[in-house]
Each structure stands twice: as C-alpha cells, then as structure tokens.
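Rather than the whole complex, this shows some of its chains in their spots.
Going by the order they are written in, the chains are A, B, C and D; count residues from 1 in each one.
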Amino acid sequence: MESTEVAAYSKRVQITRMIVVVVLLIIWEVTARAGVMDVSWSSYPSQIFGQLSKWAMEGILWVHIGTTLNEMFWGFLLGSAMGIVAALINGRAQTLEKTLNPYILAIYSVPPVALAPLFILWFGLGVTGKIFLIASIVFFLVYLNTLAGVKEVDQDLIDSMRIMGADEKTIYTRVIIPNAGIWILTGLKQAVPKAITGAIAAEMMAAKSGMGYLIMESSSMLDIGGVLASLVVLLIVGLALTELVSRVERFLLRWKTA
Amino acid sequence: MALQKVNLKIDKGEFVSFVGPSGCGKSTLLNMIAGLIQPSEGSLLYEGEPVAGINQKVGYMTQKDTLLPWRTTEANISVPLEIRKISNAEKKEKVMRYIDMVNLRGFENHYPMQLSGGMRKRAALARTLIYDPDTILMDEPFGALDAQLKLVMQDELLRIWRETQKTIIFVTHDLGEAINLSDRVVVFGAKPGRIRMIKKIDLPRSRDVFKIRFHPHYGEIYEELWDVLEQDVGKGEVV
Amino acid sequence: MKNEAVTIEELHSVQQVKPESYSVTKNVNRLWMNRILIGVVFLAFWQFASGRLIKPFWVSDPYSIALRLYEWFSTGFIWIHIQATLSEMLIGLALGSLLAVIGGLLLGSSRFLGDVFYPIILGLYSVPRIALVPLFVVWFGIGMASKVVLVTVVVFFLVFFNAFTGVRDVDQDLINTLRIMGASKRDIFLKVIIPGASRWVFTGLRLAVPYSLMGAVTGEIIVANQGIGYLVSWSSGMFDSTGMMAALFILMICGVVADTIVTRVESKALIWKRNE
Amino acid sequence: SAGQGKEAGEAGKVKITMAQGGDGLIWLASYVAHEKKLFEAEGLEVETVKMDGGSKATQAVIAGEAVAQAQSTIHSLKAVSEENDLISVAVLNKEFPVFSAISNEAAQKAGITKDMAVEEQIKRLKGLKIGISSPGSSTDLLIRFLLKKVGLNPDTDVTLTPFGKGDALLAALEKGAIDVFLYPSPYAEMAEAKGKGMVIINPNKVKELQGFAYLTLQVNKKFIEENPETVKKLVRAYAKASAFIREDEKGTKEIIKKQFPALDEKVVDLSYQNNIAAYPKDTEEMLMTPQQFSQNLEWLNMTEKKPVQLNQEQVVNQSFIEKTAK
C-alpha cells in the first residue's frame, strides 16, 4: 500500500529474478564444462557472451540488428495498419464479416513459410518480401483482436451517440476506435514476438544480412554458440519491444487505471 | 411482450414520472420514444409525427452509464457540441457553464472511473442538457445516489426544468421522488406492463423538495399511489 | 395537438428480438450462398489467370489441384499424412495447454513467483522457435516427438499468458467471500480460480489451435517424412505447385474444422456467460 | 530485380544478384571467386543471397529475382521441364561431390568398414535410418539410385528423412537420430573428424557416376538474352575460380578454413581431397557433353511418373565458354 512497501517489494522481486537467472546460467556453465552436456550442441553462457561481445566489437551485430529491426518496423506497421483497418470495416459490417470468416480462418492456418516461393516471386529477395511476410503474420493477430474489440463495443454507447445526432463517422472516431483500443494493443503485444519469428524465418529463407542470416550462418558453420548468441539478442529485442508496447498501452489506457 | 395497450399523452413542458415494478417495461417505453426500438403495434407520435428511426429531438439519460470511459468529464460533456461542430472557443465556454450548473467544477479532467456514482450521473445530466433537446428522457437517474444527495439533485433538476421549460419524462423506483418532481405520475402494472393509474400531482409549484413531503396532501397522494403499486408486489420479478 | 410532446396510442411491443436471429434460416442460407459465391468467383478467376496472367509453375490451377486431391483421397495416400499432422497437433495441443494451465495457475496465484518469472517467460516467448527446430531434432529425434515438442512449446506460451492473466483477473471479492465462509486454499482454487480463469484459457486455446497446426506443419516442412508439412516441402522441392496447393488446401480445411470445434466446445463450457 | 545487369554507377561495375541454396564445398568456386575478387576483376559486383535450399534458390532465379546460381544440374532440368526458363551455361562440378557419413554404432552393427567395396557398403544400409537434405534433392536421388543399383527398395528397405541442411544432418547423426546421412562436403568429413562416424560410399567410385556433370552455372533465360556480355564475364570468373582451386592447393584450403572456421586441418584436407577432382581443369571441361546431359536426364526420370522429354539445346547454352581462355 505505502509507496515504500511497494518499492521494497519490487526490489525483492527483481533481486530474486536476478538470482534465478544467474543460478540457471551457472548451472548451465558448470554442467557444460563438466561435460555433462554435449557442448558442441548446447554451448555455454561464457562462450555465448564471448561471441556476443566479439560481434559487438566488430560491429557486425549492429548491422544485423539494424536490418532485422528495419524489416520488423515496416512489417509491423503495414501488418497492424491493415489488420486494424480490415477489422474496423468488417467488425461493423456483420454480413461481410460472417461471410469472409471461414476464408480468413483458412488463410490463417497456412504457415507463411509454406508460401515462400510466392513471396519470392511477388516481392523479391530484398527487404520488401520480408516486410510482407512479417506483415502477413502481424495482420492476423491484430485483425482478430481488433475485430473482437469492435464487436465488443457497448451498443448503449453507440445508441446514446446516435440520439445526440452523431453520424456513422463520428461514432467510429469517438466510440468504436477508442473502445477497440485495448484489444488492438493486446493484438500488438502478441504480435511482437510473432514479428520477430517472422523476420527470422524470412531471413533464414533468403537473406544477406539480419539476425536470421546470422543464425543461419552460425548454424551452417556449426557454431551453436553463435546461434544461441543471436537468440539472446532477439530475446532482449523482444523484451524491449514488448515493454515499449506496454508503455504505449499504459499511456493510452490511463483512463482505465487512473 | 413487455407492454400491453398503453395510451398516454404528454404535453410540452410537462414533467411526467413513470413508476412500476421491475421489468414492467418502463425502460422499454423510453427506448421506443427515443426510437431505439419500434412498437410492433399501435402508434407512438412525437410532436404529431410518428417516431421512425432514432429520435434526435430527445435527450436520453439511460439507466446505464453511457459516458465514454476514455474521455474526461469535460470531453464527455462536449461530445454533443462536437457532433454539431461548434467552434472550440464557444464550446469551451459553454461546457464550463454546464459543469458549473451540475457542480462538477474541479473534476473537469477526471475520467469517469475516477468519479463517484453520483458525479457520473451529474456529468451525464450535463451532457444531456448541453445538447439542448426539447424533451429529456431520464431512466432512474438518481438511483445510485445516497438519500441526501438525491434531494440535492432533485432540487437542481427542478430548477433547470423551470428555467428551460423542457418536457421531462422521468423513470424512478422511488415513489417519493416521483411525487416530489412530477406534474403527473404514471403507475405501470406488472408484466406485461399496462398503465394502472395516471395520477395528477396537485401539489403547488414551485416545490421545495426538502420540505414538500410535509405538505398536507403529500401523505394522501403517497398512499393512493402505493395502494395501486402494491397490487403488483413481487409479480414483476420475472426474468 | 400542438401542445403535445408525446402521444402514445394502443401501444404494443413484443419482447426485443436481436436483429441477427430474426428469420434465422433465411439468413443462414443467404450467408452460405454468399460464401460459396465468393469461393466460386475466386476459383474461376484463378483458373482463368493460371497460364494467362501467371505461370502454372507458381500457382497451378484449381482443376489440377482438384484432380490431385481426388487422386490422393481415392488412393488413400493422404490419410497417413493427415493422421501424422493431426496427431502431432493434438498431442502437442493437449500437452502444451496442460502445462500452460498448470503453470499459469501456479504463477498466477502466487503474486511473488508470478512477478519473478513472468518477464523471464515473456523473454523466452520472443525467441524465434524456428531457429531451434534443428536443435529440437537433435534433442528429440526425427519422429513425432520433435514436432510434438514444437507444438507443445508454441501452445504453451499462448495459453500460459491467458491462464496467467485469467487467474490475476479473478475477482478478489469472490475469493474474499469464500474465505469468510471458511474456504480452504484448495476450495478457492477449485471453486473460484479455475472456473474464473476458464474464459481466458479458452481465448488462449482459440488462438493456439491454428498455431498448433502451423507449428506441426512448420516442423514437418523442416524435418519429416510424413505429414501435410512434408507434402508441402516435398512438392515445393519438386517444383510441384499443384501438390503444394493441394496440401495447403487440406491444411486450410483442418484449420477451419479445428476452430469450429473449439468454438462449439467453448460455447458449451461457458454456458453461464450467455444470458438468455 | 529491375535494373539488374545494367551498368551501375561510377565504377562502371555491373551489379547482379546470385542465389545460393546453402553452404558446402560444392559452392567452393563461388567462395573463391568472392575471396579472390575474380568477379570484380570482370567488372561484376556480385551479391549472394543465401537461400533455404536449392529449390528455393532455383525459384528465385526463375522468378528473375536472382540472375544466376551454381546449382545441381538436375534441379535445372526439373525446373525447365515445367516450362521455365533456366539455362545451364557451364559445368562447375564434373563429379558427384555428395558424401555419406555413417555413425560408429551403425557401422559396427551393419558391419560396414571404410575399405569395403562401395556396393557392399550400400547393401548393408538395409534397415538403417538415412538423412537426406530434402525430398527430390540430389542427396535423395543419389541414395535412391545407389539403393536400387544393389537391389534394395528405397521406400521400404530404409527410412529416408529430410533435414534441410548439413549442420542439422550432422547433429542428427551425432545424437543417434539417424544412422547415415548424405550431403556435400564438409559435413560427412566433419563427422569423421569428430570421431562420431566415418565417410563411406564415395560416389566417384560408382561406375555410373563417373564424370557426372553434377553442378552447373544456371542463368535466367531472359537475363541471358538481354545481357550476354555479363553472362560471359560471369562464366569467365567461374573458370578462373575453378582453375585456382586446381592449381593453388594452399590458397584454396585457406579459403575453406575462412568459410568454415570450425573445421580443423584434418577435415579441410579430407574435404579438399574429396572435392578437388570435381573441378574442371580448364574451360574445355566446363562444356557439357551429350552423354553428361542424358545421364542427368536419366537421373531425373528415375523418380518421375511421367518421364521428362528434353533435349540439350533447350537447357544448355555453351556459347559463353571461351574455349581458348586457357
């Protein structure tokens, strides 16, 4: 309750979390070195950390992160924009939504990786293809969540606006979109890790740089340490991006928690 | 079937209350006047015209809270003005006037979540008033308030009604409230709702809601209405 | 007359009817007609475009795909693959959601443990599993196990976060009420937390079902000698777009059917949510 | 893809994109050309996009998103049989550089030894789990061919499982998930060097596979028509790379080591020995003989239900090889 109590608690949580992580890393390191685990297929923390700092020093790391983040940014933007717009349209047009629903579900169950040849044909080997692949993954999560949000809108709010003389557009901008906000953000939060996976999958399919390329390179050079080091980087990127979305969420939804 | 053969005429500028057991169709009737649902039989005229589609001439304070939760008090009250595309300066000034009217000064920047039940009702009232409709429909607007605050709000409502000459249709469960406020009280019977009685309240205007219950006629009127209501006790409680 | 604001005469009303449920059958027929129409138009356009606007090498054409499907089903060749994929998916789905529900309930009901581990699990979630498929193979072999593990992991995360949120979302007042009645921890767990979180778990499951299918197929695309994913990668490797599209078609059907089942089960299980 | 092959910028270099379906010593010539700046010497700026498997790389070239690739000949034939435009302009590997590794345990169980006759080794694979790269790939075709040759049925007598890439195959072998795998060097050699298995079945000891034009330089047909000069330069760069591999053993090994830092000296030596003979000594050897062509076609038709009919002119254009270059 008191702010000092809260601070003490969160400190305790953080310390425990650190201890847990450190202990796990130590166990990993020790068992790896003791030969309990096969190092060539599992590496160990100090090797991974060494690899990371080497990449960071050489500057390779930044180039690859840059490529991946760039793809993710545009893919995320495109996918979520399309997802939101499509859901806003479909959510209010019930017949349209119901008619299209099985088709959307059907497309949703196709892994984008399976459509690789078409992505190559239509969007090439460059950044565009990756952006579209990421967008197609982000699209569904954002679409499905936004759709739920639009359908969830309290009809009474809409009615009360209509009695005040609001037209459809006003209802959209003043009621439906703000109301769907929390759902859109949930979708975006779920989409962050998926966007990372999408970027990696796309880069593993065809690339000349990016974290996925780095993973593939390391893996064909039989450098498991490199693979895991790349994954650590992605883990950090993922956490940072999720935190970013959460911050945006907290800001936009301050009316809920205030 | 929520309503059964209802006949009723309400004059301009009149203050009419609806009372009756839960589920008898009071809210349904308000919804019809607002044009949110259509009667399946019979006719409902507003200013001589049948109500078809949303009736934008009325203001409606529904039983449920319909403030937009993501807007502050001020932004909520200004919604009707935004819809009419009133200029910002004029808007600001007018909203402030109504905020004062409902005693919410100091809470302009609070979100609905941060307001108590009574404050929310007052904000909704301000939003309905600023929209300046000819007729105001109010569905149990003061149900959530404590006894004292209720009287304060009734007092304010009567003042506003006097000043603006609006028609008010008011739904309540509180017989005393209906008597305090109304020109006429319409008593509905249990479901399927029908009108049991239309009682003219011949207490003097303007009334002081804090004192009116000591008026010699008050008890009589209360008794009379109560007797009619009592016939339906318990019957209304069907899902 | 002029002075009247509202005039009500002989007013009747039936109970409010929701617009969608009005004349249900007619609408359902219309709906299916529209759906079929869209499908037919799309297929017709595809058939037309193939060979004219785009080479069949890339997209094949509906007729050939239909022939292939007919061949696969009439010879029975396809069943073993469908069976492989579905069993990987179902076992993974069951394992993943079981673990996720247990984990979500545990971490959700302990504030401290939850606060400690939540970000760690969140971090692991953002590790792209596709990079780990070869490692999965190393650890769990090439048979069903590696794909089952992949699906399990995919499902775990999706359901875990929902179960966790669900537990955290349970109304504290409900818990207090039962505690005052003398309820033990176990009572509260069984009577409040588990049913309360079920709504969220179902949402998680709905999201997880298509992903479990995708997980199984992705795994098969990379390593397998059976399954729909194997058919996809095999056809793709042979530049056989007809086979690939036919396999994807089967996949889509599986996805739609799985979602329909979950929706049905959900509406049965959460009957208390629907008000009449 | 638009603008590829056009003169680009101040340096007057022509920029092109090549696709590469993985990593391994079959792409040694490409590595060498990059390292030794042989492309630059021809005025080419080559950008290599690594793809997840040979068929995706082939699709990229057919789509025109990459202009060329070094890829197994069978792939180009298969793609062309689907009415597409992919032309082989030069032979890059004239032997079959795909090697097999068997795990120690499996070798012992099956009684396979290193100096056993190849046919005997193959016969003893019966009942084993065999890893290939992907269905329809040259590793798949190779093992099917070999098994059939000794009278075994590839679909029933062994279990074939695709693993995509060499590292995954190696991992699977080490973990006992498979008994044998086939893949271009250096992965089989790695298994042996790590003490986990040994290299068996040298395909070049199989009579039918001798002189097999395994790898060709394949170019998008439209690109050839529009940029014949660039193609000529590309072929020339590869010719020089091939010559370098044949002539400079030390230099080549260094490039291998640079490309695969995890390899130790032994593996590099072994891999070099296994692959050296596959590289054309001169431009003469980069020409595909009709016999090599029909050999490839036969291979392709080995698994096809409807045999593919092709003649060499549809698929091969040797006019870019300058026979006098030597």
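In the analysis below, a residue touches a chain if its C-beta (ideal position, glycine included) is under 8 Å from a C-beta of that chain, and two chains touch if they have at least 3 such contacts.
Note that the structure is predicted; figures quoted are calculated from it, not measured.
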item	value
Whole-file subunit formula (labels as shown)	A x1, B x2, C x1, D x1
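Simple rule for what comes next: only the chains that are shown with their structure count from here on.
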item	value
Chain pair with the most C-beta contacts	A-C
Chain whose average C-alpha position is farthest from chain B's own	D
Chain centre separation (chain A, chain D; CA means) in Å	37
Chain D: positions in contact with at least two other chains	56, 59, 165, 167-168, 171, 174-175
For chain B, residues contacting two or more additional chains	none
Set of all touching chain pairs, with the criterion as stated earlier	A-B, A-C, A-D, B-C, C-D
Residues of chain B that touch chain A when the two form their complex	34-36, 54-56, 58-60, 62, 64, 66, 68-71, 79-80, 82-84, 110-114, 131
Complex contacts: residues of chain C adjacent to chain A	20, 31, 34-35, 38-39, 58-59, 112, 115-117, 119-120, 122-132, 134-135, 138, 157, 207, 210, 213-214, 217-218, 221, 229, 232, 236, 241, 244, 248, 251-256, 258-259
Chain C-touching residues of chain D, taken from the complex the two chains share	53, 55-56, 58-59, 62, 78-79, 82-84, 129, 131, 134-137, 159-165, 167-168, 171-172, 174-175, 177-178
